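Supplied in structure tokens, the structure appears directly below.
One protein chain is absent from this view; the other protein chains keep their places.
Should a chain be cited, it is by its letter among A, B and C, assigned in written order, with residues numbered from 1 in that chain.
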Amino acid sequence: MIKASIIGASGYIGQELVRLLLLHPEVEIVMLTSRQFAGEPVGKVFPWLSGVKELTFSQADLDRIAKESDFVFTALPHKVSMEMVAPLTDRGLRVIDLSADFRFRDLKLYEAWYQEHIAPEIAARSVYGMPELFRAQIKDAALVGNPGCYPTTAILALAPLIKNSLIKTKNIIVDSKSGTSGAGRTPRTDMLFCEVNESFRAYAVGTHRHTPEIEEQLSIVGDCEAQVFFSPHLVPMNRGILSTIYALPAGEVTQDELHGVLSDFYADEPFVRVLEEGRLPNTAFVRGTNYCDISVHYDKRTGHVILLSAIDNLIKGGAGQAVQNFNIMAGINESSGLELPSVYP
Amino acid sequence: MIKASIIGASGYIGQELVRLLLLHPEVEIVMLTSRQFAGEPVGKVFPWLSGVKELTFSQADLDRIAKESDFVFTALPHKVSMEMVAPLTDRGLRVIDLSADFRFRDLKLYEAWYQEHIAPEIAARSVYGMPELFRAQIKDAALVGNPGCYPTTAILALAPLIKNSLIKTKNIIVDSKSGTSGAGRTPRTDMLFCEVNESFRAYAVGTHRHTPEIEEQLSIVGDCEAQVFFSPHLVPMNRGILSTIYALPAGEVTQDELHGVLSDFYADEPFVRVLEEGRLPNTAFVRGTNYCDISVHYDKRTGHVILLSAIDNLIKGGAGQAVQNFNIMAGINESSGLELPSVYP
Amino acid sequence: MIKASIIGASGYIGQELVRLLLLHPEVEIVMLTSRQFAGEPVGKVFPWLSGVKELTFSQADLDRIAKESDFVFTALPHKVSMEMVAPLTDRGLRVIDLSADFRFRDLKLYEAWYQEHIAPEIAARSVYGMPELFRAQIKDAALVGNPGCYPTTAILALAPLIKNSLIKTKNIIVDSKSGTSGAGRTPRTDMLFCEVNESFRAYAVGTHRHTPEIEEQLSIVGDCEAQVFFSPHLVPMNRGILSTIYALPAGEVTQDELHGVLSDFYADEPFVRVLEEGRLPNTAFVRGTNYCDISVHYDKRTGHVILLSAIDNLIKGGAGQAVQNFNIMAGINESSGLELPSVYP
Partner (left out) sequence: MIKASIIGASGYIGQELVRLLLLHPEVEIVMLTSRQFAGEPVGKVFPWLSGVKELTFSQADLDRIAKESDFVFTALPHKVSMEMVAPLTDRGLRVIDLSADFRFRDLKLYEAWYQEHIAPEIAARSVYGMPELFRAQIKDAALVGNPGCYPTTAILALAPLIKNSLIKTKNIIVDSKSGTSGAGRTPRTDMLFCEVNESFRAYAVGTHRHTPEIEEQLSIVGDCEAQVFFSPHLVPMNRGILSTIYALPAGEVTQDELHGVLSDFYADEPFVRVLEEGRLPNTAFVRGTNYCDISVHYDKRTGHVILLSAIDNLIKGGAGQAVQNFNIMAGINESSGLELPSVYP
């Protein structure tokens, strides 16, 4: 059994990570820390996990964590993560960080969209934790910055086409629609049931902080300066993101070519399903799983390339992708603990 | 009291029309026809209307309708409408048709996306029933083709900018999200509660028949050949459409200019609200009303113009707009029967 | 026009009252007070009311209210209401209070379930605002205590049978299911969309404070000591309460007799619909309206009487009933401003 600890677990992504690791056949959880819930059994705080395994939240004791664990997952708000990760990597722990703090190669980007970065040396050694693109580097990484939920959908869909120079790298539009678990578990009037149910709206149009993350990764993949307009929307559902992505072809292109490139790119990937032509992704088809479903469409009439991609934002867009990274880092079966049954309907 | 009849009222748009006309202070309903429900009281078929007013569905008796009514609303499937409208206009009735059959000026377009048109002479005299654009023509029209739900959001948002040559007329993307009442009331597996709830998906990407309707009207407004890529999505809610629209500026443009043009265009309109900067439309804010809420955003960084527009698809996107057209045709207060209280939450 | 003010309007019931009074044809709103929103236009705070009528929230100026208004609606939390109502009635205003503070005839009951009552003399003169039972007293009341949402469903269903001694007054079970707008608009983790959606649960089983309100009114109606076990549940929807009520017949009884008694009792009531046999209430059929739909069933096999009743909790269970009381007090048409179109679906 591989020994792992989780720091920070009171949010939706955090609890999903607790759930996945509790059920992971090759993981033993050493410590589960939470300032809010220290001293309380997991089953009391999260009644749905009652009876699964006995475990109690505690205060973060870094020395004990370092002594007894090999891996640490940090599921903290950005900025808090930045302060916490250094003492962990200093103690020789391998870290999978679920915040935004270690996702950026260019810290000027981070600082322009977030805030000053206080751990630039550590950030310089971190690897962007998207297995489909950076598996080799993840394998040996001391620190992985786990991707954001929206960027996971956008990058997985666009990367193959950008890498193969099939689409222009400007004028890309990512119109994303997310369930509300992405907004977290902190009480807010605008996230009350009555405010979200029977409503649909956009937010942070053109200003969302996942924009530079998408752009940086696409630029790396395509060795270019990708530019993306990103507009997120809120769907009255708990889980799931569907992104509708519009791009312009770089030259002559056909539906078959586009579909072929995507299919080849992900042919051996356990968690990306490129849909047959005629099929469209649906967030319900990936709910409860680590899959990303992608379809591609070429519209001859108007000359647009359209990509659709769907994930469960808490799994492939968060805790599941973190476990996938962990599996790679630990050298075990990449799908271990992630062969999750879908929950339909 | 103005005498009106409704032909076909078993769908969601039809029943909404029944509801609005039953409560309209200046309308007396002469006949309410339904093949399915002939002989049954309205309150039995639609229990939520029980006790409101006594009225019974009947078979369509065109002579009686013509003898006793001045106006007829036809809320029939397309193609069925095409056959029904001629005998009505022949009898001298003024008709508001809620199908797609009389929305097109260029019947080749209709025939390319729908089917052969069997009443081209009548179609030639019909007016596209969008009061904000064609109020003068609607006033005297014998036949009005009531706009589609999606086109209402797209055209109202784009028309002012296209008319003022502020945006390019190609590469317009309309990414729309609709509640499921738009899919109608016919039983279908994919519209069952369990299939829609906790799901989000696109459908008819690039192939939806509202595409040519949007393009034709924008082309008329801008005296150009507008081209639109339209992708509709299904939201797990009953009512509401939000469209996120992406366009490219035709030249230099500023946020203030865009907002000013929209605000001026709709300054005197009773049912279009151009939102202050910093505000975004929400389908919940227009639910149960005849309003269309619109916001506009210029993204300097990427050079995109983004428009958001929201309506209640059954009201401004259907029955409400039909009543607004009727009010104009009848020469009464345009808002009569449409000062509907919003229902929030 | 009758002049009225509203004190406290930031909750769901409060905003519904604002909406109803803004649209009421015979009311002019003098002041609309809100500590939280003083100085802000209604349309900014409640965007769905934007454009309806211009009005601005202000601090509560009791002297101005008294000088310029005839009626005041107080939509405040209980306890706060208790302190506010005395200065209003002292100034000669007629008050409709939407809190629990003036619903009880026996203040010992209030004090056992809520807290000490600080205005017993005023409470002694208040009338329980259920028009179907106390219309005559409401007409001349200086102060009306508007009924709770759950009690409205229970009392309207049970009163005719208790008054006619058809059911036993003990062992009555009221199993109620409510949408979440009843929980108010204050941010709470357990009312977040993700916590409520796809969940169903009971709360306050046997301990909810609407219990004594139901019991007191049934005891008055039946001149008995009615006892009720009340268990509320939370439904993942915004609006609506359905109560399933179980009672035992007091003697021999038939379905026809039960249905006849209910039908007769409410024969002339504008807002109670006793459903035909074979029909069951549905919260969706009363959504957006002031109706209470009731059905009654006698189960010969087990000897139970079952009543089902449904309301829109914010309207008949709150703001709508308050307006109905106001109409009665003001001597105008009892349905004025309440002929609300249902919103289905």
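Here are a few things to note about the model shown:
Heads up, the rule we're going with is that a contact is a pair of C-beta atoms (placed from the backbone, for glycine too) under 8 Å apart; a residue touches a chain by one contact, two chains touch by 3 or more.
Bear in mind the structure is a predicted one, so any value in this text is a computation, not a measurement.
Set against the missing chain, the residues A:29, A:221 or A:286 yield one that touches it, A:286.
Within the full complex, the residue among C:223, C:276 or C:299 touching the omitted chain is C:299. One chain of the complex is left out; on chain C, the residues touching it are 170-171, 173, 175, 177, 179, 194-195, 197-203, 205-206, 227-229, 231, 233, 235-240, 242, 244, 246, 248, 280-284, 287, 297, 299, 301-302, 304, 306, 308, 310, 345.
Within the entire complex, the positions of chain A that touch the omitted partner chain are 12, 15, 19-20, 23, 46-52, 181, 197-198, 238-239, 273, 279, 282, 284-289, 291, 339-345.
The omitted chain makes contact with chain B at the following residues, 12, 179-181, 185-189, 191-198, 236-238.
We adopt the following convention: only the chains that are shown with their structure count from here on.
Comparing each chain's Cα centroid with the centroid of every protein Cα atom identifies chain B as the most central.
The centroid of the Cα atoms in chain B and the matching centroid in chain C are 36 Å apart. Each chain gets one centre point, the mean of its Cα atoms, and the points for chain A and chain C are 46 Å apart. Rounded to whole angstrom units, the spacing between the C-alpha centres of chain A and chain B is 39.
Contacts with at least two other chains are made by residues 179, 194-195, 197-198, 236-238 of chain A.
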